[in-house]
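Here the complex is missing one protein chain, while the rest keep their positions.
All chains are identified by letter, namely A, B and C, in their written order; residue positions are counted from 1 within each chain.
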Amino acid sequence: MIFQYQNTAREGDLVELTAMRRGFYIIRLQEDGELQTHRGVIKHADLIGKEWGSEVFSHLEKPFYLYPVTLSSMLLNTKRNTQILYPKDIGYILITLGIGPGCRVIEAGTGSGGLTQALAFYVGDSGHVYSYENRQEMQNLARKNIALLQLQERVDFKLHDIINGFDETDVDALFLDVPNPHDYVKQVKSALRPGGSFGSILPTVNQVSLLLNALRRNGFSFIDVCEILLRFYKPEEDRLRPTDRMVAHTGYLIFARSIQKAPKEKAEGDSQDDEA
Amino acid sequence: MIFQYQNTAREGDLVELTAMRRGFYIIRLQEDGELQTHRGVIKHADLIGKEWGSEVFSHLEKPFYLYPVTLSSMLLNTKRNTQILYPKDIGYILITLGIGPGCRVIEAGTGSGGLTQALAFYVGDSGHVYSYENRQEMQNLARKNIALLQLQERVDFKLHDIINGFDETDVDALFLDVPNPHDYVKQVKSALRPGGSFGSILPTVNQVSLLLNALRRNGFSFIDVCEILLRFYKPEEDRLRPTDRMVAHTGYLIFARSIQKAPKEKAEGDSQDDEA
Amino acid sequence: MIFQYQNTAREGDLVELTAMRRGFYIIRLQEDGELQTHRGVIKHADLIGKEWGSEVFSHLEKPFYLYPVTLSSMLLNTKRNTQILYPKDIGYILITLGIGPGCRVIEAGTGSGGLTQALAFYVGDSGHVYSYENRQEMQNLARKNIALLQLQERVDFKLHDIINGFDETDVDALFLDVPNPHDYVKQVKSALRPGGSFGSILPTVNQVSLLLNALRRNGFSFIDVCEILLRFYKPEEDRLRPTDRMVAHTGYLIFARSIQKAPKEKAEGDSQDDEA
Partner (left out) sequence: MIFQYQNTAREGDLVELTAMRRGFYIIRLQEDGELQTHRGVIKHADLIGKEWGSEVFSHLEKPFYLYPVTLSSMLLNTKRNTQILYPKDIGYILITLGIGPGCRVIEAGTGSGGLTQALAFYVGDSGHVYSYENRQEMQNLARKNIALLQLQERVDFKLHDIINGFDETDVDALFLDVPNPHDYVKQVKSALRPGGSFGSILPTVNQVSLLLNALRRNGFSFIDVCEILLRFYKPEEDRLRPTDRMVAHTGYLIFARSIQKAPKEKAEGDSQDDEA
């Protein structure tokens, strides 16, 4: 749970109203509020005081279910002008970069702030997120999305071109969601703590090749390139089968770790047999 | 980062020594310690004081790299007698169940404690994990693994058969990693807070069918069944291609949310058109 | 090529007119024919005499390309009331069942005749296809589709319920595309030659389980269950990447071979260690 909720919905709660087939609405409860949907109108007053998970009805007698907002819903709902980062990718990024409570993390670009929300949630009160973007309107949008979660104190939004480098040093992890990460690998190296973790996501193989080249030339190793396919099933016990269609591609994930090579004369002979 | 590390390795640090091709060792640094590997011996004293990411050499002049331990390495390294939960699945489970700092979470069974480690890391200081198991020797193993991460204060290990129910109520999320989760759905419902999230992982489609049936009959909805495929690439910019082989199956993931149906007379007519 | 074509299009040829983005039309050329499309009208007379692969233009100056009809196009174009068998599955079925020139093959049900077309094409002049169906209107549709390819002499269409068995014996291969193949395994066994090959396609795991059980109890072995995923890429050399979405499921393919078990007393001890 992102917020501290009671067992029943209260005024001011950010809630999720879910219809049966995956459509949902995120609203903040207000005594006199109303939600208009194509399945009818629901008054906030009818929700306040209800237990979470309750079935409620619109004025057209269509059922909805009332839940505390979840991070997944926030990610899928976030208003955006940009490509989305999917939960399947975000979960794996967090685990692989080791991002959790207490971490200091940089991301660029901010975009609409989907990953920013996830990072801010997972670094907890003791961690911090530095989020770079060079388009004012995207940053404004991301600020609004973070404010919805009341996590603005965990994030510094910066309006920089990262070609000039990052303000921070010794961060635990750094993630680039920009079209040309290969242009910023030196800057990444300077911002990471020794041994720190780097990640990126890229749509095309051509971009991946460019980044691999830049990583090798700038003191990174333990490079992984992977992609994650998520396949849903129709959840019917007597007719269990995958859905007809699925997302085939969101992006290639690239991970690497900063290394400190020992002086050449010692390493040389050995690294060859290692590379073989 | 799981622990607070300095910029250089110190005695007492839990570290990761990584050879080029994915093999790695996890050790706790001791002034007079020695690591024996098939690529030669490394003295801990040669590591203490080194920067993270440093290249170091065994007595056979083979290179290794020195890193703070990561959650991923811990998960992959955990000594186990049981099926492993993979990082690809754990990341998605965390995001989907909304498990993060401050959450109260139940898992069963504990097994060798792989998921327990991830949960304990992500719930942070303000959250808590309740981990059930009915085999003493597995619980002992899991306790040891959690102690390695110094996260034992975030976990209550319990030696119960969960057929008798869980001690806790109103937990935010509950995950079952047992062969017969369909036998415990009522108990799950009682332990979850209203609207709480449930997850499970199962190897066969037959088990999935049984669980789907039990979930529907016990007040759960918003059921998702999915599987995650992770495909790695050979990270060479001039010859970029997927690896020859991959893991084809770890398990089907099942997620559901507890619901509170409104009294029948009202819902009936409508739910039919919704199910259509 | 299905038919004998000359190097230029002639009256009477079955041709394919293809717009750039995968849409295409299959027509038989007639001196005074016209093709109406949403991108303009094309007169058959403007096509007759053109080289294959030629670019031609509608009266709205929109380009089309002229090709001999291909089996793939026929399969994708076939008018149908039923689930389609995809080229990715058909190709693998042919290879796995060993169906080629000279083979005698049974299929049931005929459906709209997609697989029938492929079978009739691949068994050549010296092979034969027996196609069973119990719905008259489906058989009529399939007959029309086969006639388009002028392959009607290679196919016997039968209007039977296969619960009463097949008329043929000693066929090389038999494919069932029906919802309940587990009800017909004895009949299949009787129709196949000794050692003959059986295949089926099924949408749900529950159906697969039923079929596996029936195959084991009726003298089949070497059972394979598999699924084929086909992922397309956007064919742009500078921005090469998979398409955004893909077909996630057409069906599970099941293959088996008829076996003749030796008398029990001899086999028993051994088969156990083999099954282990």
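To be clear about the criterion, a residue touches a chain if its C-beta (ideal position, glycine included) is under 8 Å from a C-beta of that chain, and two chains touch if they have at least 3 such contacts.
Just so it is clear, the structure is predicted and the values come from calculations on it, not from any experiment.
Undergrad: Hey, which of C:G12, C:G49, C:P101 or C:P179 is the one touching the hidden chain?
TA: Of the listed residues, the one touching the omitted chain is C:P101.
Undergrad: Would you mind spotting which of B:A147, B:I163 or B:M246 touches the chain that isn't drawn?
TA: The one listed residue touching the chain not shown is B:M246.
Undergrad: Of the listed residues C:D125, C:E153 or C:D167, which contacts the missing chain in the full complex?
TA: C:D125
Undergrad: Among C:L66, C:I106 or C:I201, which residue is in contact with the omitted chain in the full complex?
TA: Per the contact definition at the top, the residue touching the missing chain is C:L66.
Undergrad: Pick out the residues on chain C that sit against the missing chain.
TA: Within chain C, the residues touching the omitted chain are 1-2, 4, 7-8, 18-21, 51-57, 61-63, 65-68, 70-72, 75, 87-88, 90-96, 98, 100-103, 118, 121-122, 124-126, 170, 172, 193-197, 205, 208-210, 212-213, 216, 221-238, 240, 252, 254, 257-262, 266-267, 269-271, 274-275.
Undergrad: Tell me where the left-out chain touches chain A, residue by residue.
TA: Residues 205-206, 209 of chain A touch the chain that is not shown.
Undergrad: For chain B, enumerate the residues touching the unshown chain of the complex.
TA: Residues of chain B in contact with the hidden chain: 203-206, 231-232, 238-249.
Everything that follows uses one rule, which is that only the chains that are shown with their structure count from here on.
Undergrad: For the copies chain A and chain C, give the interface type as same if over half of its residue numbers appear on both sides, and as different if under half do.
TA: Mostly the same residues form this interface, as more than half of the numbers used are common to both chains.
Undergrad: Where the centres are mean C-alpha positions, what is the separation of chain A from chain B, in Å?
TA: A distance of 19 Å separates the two centres.
Undergrad: Between chain A and chain C, what is the gap in Å from one C-alpha centre to the other?
TA: Chain centres of chain A and chain C, defined by C-alpha means, are spaced 44 Å apart.
Undergrad: Return the residues of chain C touching two or more other chains; collapse runs of consecutive numbers into ranges.
TA: In chain C, the residues touching two or more other chains are 205-206.
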